[in-house]
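First the structure, then my questions, so here it is.
Note that one protein chain is taken out, while the other chains of the complex remain in position.
Right after this comes subunit A.
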Amino acid sequence: MPQLVPFFFVNQVVFTFVILTVLIYTFTKFILPRFVRTFISRIYINKL
């Protein structure tokens, strides 16, 4: 299992942080706001 080989530890840690950062950024900036907008529109339509 290469993930248990110490040679790849630095590589794994680096990519974990990179991927987490990119994921969090895209979710907070693009994906979740769309969901919130949809929810709020749904609430508004149901109020009419």
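Everything below uses one rule, namely that a residue touches a chain if its C-beta (ideal position, glycine included) is under 8 Å from a C-beta of that chain, and two chains touch if they have at least 3 such contacts; residues count from 1.
Rule of thumb we're sticking to: contacts and distances are computed from a predicted model.
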Undepicted complex member, UniProt protein name, chosen from "ATP synthase subunit d, mitochondrial", "Cyclin-like protein", "Diphenol oxidase-A2" or "Growth hormone-regulated TBC protein 1": "ATP synthase subunit d, mitochondrial"
Absent-chain interface as seen on subunit A, which is shown: 28, 32-33, 35-46
